[in-house]
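In this view, the complex is presented without one of its protein chains, the others remaining in place.
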Amino acid sequence: MIDKRVATVADAVEGIEDGATVLVGGFGASGVPVQLVHALLDRGSTDLTVVTNNAGSGETDVAALLRERRVRKIVCSYPRSAGSVWFEERWRAGEVELELVPQGTLSERMRAAAAGLGGFFTPTGADTRLAEGKEVRVIDGRRHVFEEPLRGDVALVKAARADRWGNLVYRTAARNFGPTMVAAAALSVVEVDEFVELGELDPETIVTPGIFVDRVVRVGAA
Amino acid sequence: MIDKRVATVADAVEGIEDGATVLVGGFGASGVPVQLVHALLDRGSTDLTVVTNNAGSGETDVAALLRERRVRKIVCSYPRSAGSVWFEERWRAGEVELELVPQGTLSERMRAAAAGLGGFFTPTGADTRLAEGKEVRVIDGRRHVFEEPLRGDVALVKAARADRWGNLVYRTAARNFGPTMVAAAALSVVEVDEFVELGELDPETIVTPGIFVDRVVRVGAA
Amino acid sequence: MRPDLRLSVRDVARRVAREVPDGAYVNLGIGLPTLVADCLGDDREVVFHSENGILGMGPAPAPGEEDPELVNAGKQPVTLLPGGAFFHHTDAFLMMRGGHLDLTVLGAFQVSETGDLANWATGDASHPPAVGGAMDLAVGARRVLVMTTHTTRGGEPKLLPRCTYPLTAAGVVDRVYTDLAVLDVTGEGFLVREMVAGLTRDDLQGATAARLSFADDVTELVPGERE
Partner (left out) sequence: MRPDLRLSVRDVARRVAREVPDGAYVNLGIGLPTLVADCLGDDREVVFHSENGILGMGPAPAPGEEDPELVNAGKQPVTLLPGGAFFHHTDAFLMMRGGHLDLTVLGAFQVSETGDLANWATGDASHPPAVGGAMDLAVGARRVLVMTTHTTRGGEPKLLPRCTYPLTAAGVVDRVYTDLAVLDVTGEGFLVREMVAGLTRDDLQGATAARLSFADDVTELVPGERE
């Protein structure tokens, strides 16, 4: 029987190795898998490459990973916010490497990994410093940049509800990077507010089919 | 006020020019926009390039377009079925050009057009005769073929329900190529069984947001 | 420039709002451009897009009714209108990059006379760089409008022969709305379409580093009430 539900967030992050590339969902504070990131912190995993849109804020989640010096490299589009003090501190000290990627390219690169593609040409970033060192090709009269797939060893994502097959639905704009990240990682772990019985989610409205999901853990409504 | 509803299928296909590239949804008989294709036939449009997974069957829809010699070229993955007599007839006589594309590449090429990408590398088709003349690149030790975006002048698609903004939901596996095709064409036309009030479709479960849709027409349940 | 020869930010937003067609799909950049939504009036139905997966974004919620997950690109709480939809980030950017948005209104540090846009970095190496969705919007929207002050706070021109700050995208800007003028980016550089009543052509050229040309029928922009 397929049952992807695990009992605790510690079980959910079991086996995540030092040095792993971890895709972390969320946009600002929306849709961030806070409990899973803290479980990863408690696990002690370090030397991580974290792929996430922002670089955390305040003292929680990705900011806490940065504060505790668990992050070797961060791949993101917008690491700077009012509360991104730990990122700025570590970045200024040269303790964390930053790969800045335009937001659409960030999600598209993860989708390419999910889709088994070898890369794509995008007009985004052409003629900018974010294209430096990248292959440029004129297609249909327009300059395009070649971008490579971006794969995770692990994805940590937040959703609203899951069944034992790992089918997911999300809540409003918390969906953001979740569906792409779970499809782009070798091990996909999801925290949800609620478990439902198999068959309770309408097959027409499942956003992430369970094929992309390895573990789901219930953390209760925020 | 935004109102994409039109009264008749003739209104729905208004302005489709001779020589247009028309994306036609459906997989076998599932999800085929039969009424729209017949409206296009009645309109008299000809010299069409039709992009569709199969090449029609019996005497209806794409088969009827072929019978009436409206199709210059067909781009599809599987033109051969028990009932694909008109395609075979026209193809044997050299009256219709066939571009055969692996099914996943067909939908991915349309998605690339929808997404504003310049093309992508895929392992599908590498080392096969369908890659002849195409750029090949070894990525991560594996041979990949470069594929170009595939754009439509028009998409004809079938869905279950629409509101006046053109938001769509589909029914079971009739969804197939619809969401990708409406996003990949300059003019997207959808036949539905039912119109609903704005706000009646749950925003979490809309499959195709209205931004991709230009016209919707009610044709009644099949 | 005398203050009475400048439009207020609200004036500029109102002017931009007049440019938004009924039924348009629109993405407003973070900051000043968000003011445009407040200036549309009730007679037009416009669908606002947010890069984090929203179409049909409505105004800010009443205090106490914020949903922490339902935010706009600037991470401020928003609402969803009837007809709105949620989708994932990759689809949100497919819409942006794929030419599905009728227009975007973006802020700018600099705009060049060939339509290059610089609005994400000043080259200041003491702050970490951050780009977000700016590049995707700039290359992808069908019409790229820029809304900005004509000069920096220090009086430096923002409309230049060439941008000196790092580019967001090359050759993408269609039109610029400033507190002094409305200018099209044409094959021959900036063409002034509208300028503040009372301002001379020399005044405007003096506040602009790029060489200006003027339409035959330059119309007057009249400042509204002061804010």
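A few notes on this one:
By letter and in written order, the chains are A, B and C; residue numbering begins at 1 in each of them.
Just so it is clear, a residue touches a chain if its C-beta (ideal position, glycine included) is under 8 Å from a C-beta of that chain, and two chains touch if they have at least 3 such contacts.
Quick caveat, the model's predicted, so the values are computed rather than measured.
The shown chains contacted by the absent chain are A, B, with contact judged over the whole complex. Touching the chain that is not shown, out of B:Thr21, B:Gln35, B:Thr49 or B:Ser77: B:Ser77 (per the contact rule at the top). Touch with the chain omitted from the figure is made, among A:Ala12, A:Cys76, A:Ala114 or A:Leu130, by A:Ala114. Only one of B:Pro33, B:Gly56 or B:Gly125 touches the absent chain when the whole complex is considered: B:Gly125.
In the complete complex, the residue from B:Val138, B:Ala173 or B:Ala186 that touches the missing chain is B:Ala173.
Considering the complete assembly, subunit B touches the hidden chain via residues 27-31, 53, 77-81, 87-88, 91-92, 98, 100-105, 107-108, 110-111, 122-130, 143, 170-180, 207, 222. Summarising the interface, subunit A meets the missing chain with residues 1-2, 111, 113-117, 163-165, 167, 183, 198-199, 201, 203-204, 206, 209-212.
Following the convention adopted for this analysis, only the chains that are shown with their structure count from here on.
Considering every other chain in turn, the ones in contact with both subunit A and subunit B prove to be C. No other pair of chains has as many C-beta pairs in contact as A-C.
Inter-chain centre distance (subunit A to subunit B, centres taken as mean C-alpha positions): 32 Å. Here the spacing of subunit A and subunit C, counted between their Cα centres, is 30 Å. For the pair subunit B and subunit C, the distance between mean C-alpha positions equals 35 Å. For subunit A, residues touching at least two other chains, in rising order: 108, 122-123, 170-172, 207. Counting partners per residue, subunit C has 80, 86-87, 93, 97, 139-140 as the residues that reach two or more other chains.
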